[in-house]
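Have a look at this one.
Only a single protein chain was left out; the remaining protein chains are all shown in position.
So, chain A:
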Amino acid sequence: MPETMFAPGEPPFLKLSGIGKVFPGVIANEDVSIDFRRGEIHALLGENGAGKSTLMNVVTGLYQPDSGEMILDGYGVEFAGPPAAIAAGIGMVHQHFKLVPRFTVAENLALGWNETPGWVAPGAIEAKARALSERFGLAIRADARIDSLSAGEQQRVEILRVLSRGAKMLILDEPTAVLSPVEVASLFDALRRFRDGGGAVVIITHKLDEVMAVADRCSVLRAGRLVGTHRITDVTPALLVGEMIGRPVDLPASYPRARPAPGPDAPAAMVLEAVSVRDEAGVTRLDAVSLVLRAGEVLGIAGVTGNGQPELAGVMTGLVAPFSGRVLLGGAPAPGADPGAFAAAGVGHVPEDRLRSALAPSLGVAENAVLREYRVKPVGGRLAYNAGAARRFAEALAVAANVRLASPTAPIRGLSGGNQQRLVLAREGRIATSVLVASYPARGLDIGAIAAMRERLAAARDGGVAVVLVSEDLDEILALSDRIAVLTAGRLMGVMERAEARRDVIGRLMSGRAADAEIAA
């Protein structure tokens, strides 16, 4: 339908022709040819490392292509750098917003813009910001500080900033990763409006249901090459997944278990009693959360990022001491903040940001592999540390994690994010005899690795471990969980059995509405 909006003879806004880009030992892009048209939302799909980001970095002038050419409005162009691409009307909204948190919305919009007057009066730039907001139909509060805004509002500011620079093509990198379902819907409305006004939109995403919902066409990249470009009406999600991974692999929608899930009278691996957590500023991050983790079940924690998940995971693994309430570990009150004691009691933890909190990036794979077990033989003793044993341990762990190591002594930051995640998961799986807390374990993994990760969590469950799965991906939560808890603004909105869980109810709870609100709506 949108394709008929413009005459067939009109050139695409941006035509990529045979684009290639090479890094040492890696062909990031090879012979990629895609048309990005006006009045079209174009989804770019592919696994991690398929070359989507590299391609967009070429398009936005961050990288120079090693081969091929870009044709803008019928003329060949070369972008010497990002400013050149912006001048040509190509704007990008990054996954991590590039806003100044302490500035207001209006100040952020005015920042680095040559139309900003030399003398900056708050009233003038706010008026300008409101005018922009009206023109593009993106509601913002011009005088609000960025750090007081939700992720969705910040994203609107970011989009507005790009549009105000005269962008005719808007590229969004995983724009829905941090949004609640309600915010996703309003983002998609804004994108459709921009498209209907003749703008070109490219969204990079992993989420197939979103592609089906919002895109007009999609292109699939695999191993740096273009597999195909399709009209969305011609494809099914299964077909796209097959193209993305080169073989028809479906992530199972459920992980059947040999024995029935443990009931309410099952032994409790960990109990949280009205646990509250405050941050340094005294803001309540976790508000009187009570939970029972049953041995041998997967408890899914659904919720939009930034609603208390790190604090909950922290309390469960001993990184954070409860401000009030208490944690019972195997029946006994747990020490306040003592991650070592929790680990010794069989609590494993795959944290959200593994590179920052679970690994020492500059040290070798061996040093990182033994982080949980260096105190025991053969690696360690009371005083000793056996580097040779640590290397052998790392090699064995890598085999178990299905990671190929060039050298166990090379710094772990040299590994891909996916391989780091696999190693952390394998390492934590080893010590998690009682509880395994996995926060966003699929982040940075491709579909094959996600399948393996889920198998591993299911295996831990079958082995009698209480698995806590914190995720923003509802499909993942629904596939693995026996019970599902929804965390919103630090409060537990409800815990439901998998059989009773409904996607729309969870969605409403995630956006902060009571479960019964949907009946009224």
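Details
One rule holds for everything that comes next: a residue touches a chain if its C-beta (ideal position, glycine included) is under 8 Å from a C-beta of that chain, and two chains touch if they have at least 3 such contacts; residues count from 1.
Heads up, the rule we're going with is that contacts and distances are computed from a predicted model.
You can't see one chain of this complex, but its UniProt record names it "ABC transporter permease", from the set "ABC transporter permease", "ATP synthase subunit a", "Rod shape-determining protein MreD" or "YibE F-like protein". Residue in contact with the omitted chain (choice from A:R375, A:R392 or A:R491): A:R375. The chain omitted from view is touched by exactly one of A:P82, A:P361 or A:G417, namely A:P361.
Of A:P339, A:G417 or A:G494, it is A:P339 that touches the chain left out of the display. Touching the missing chain, out of A:A121, A:V283, A:L383 or A:A499, is residue A:L383. On the side of chain A, touch with the chain left out of the figure occurs at residues 22-24, 64, 66-67, 318-319, 338-344, 349, 351, 356-363, 367, 371-372, 374-375, 380-387, 410-411, 413-414.
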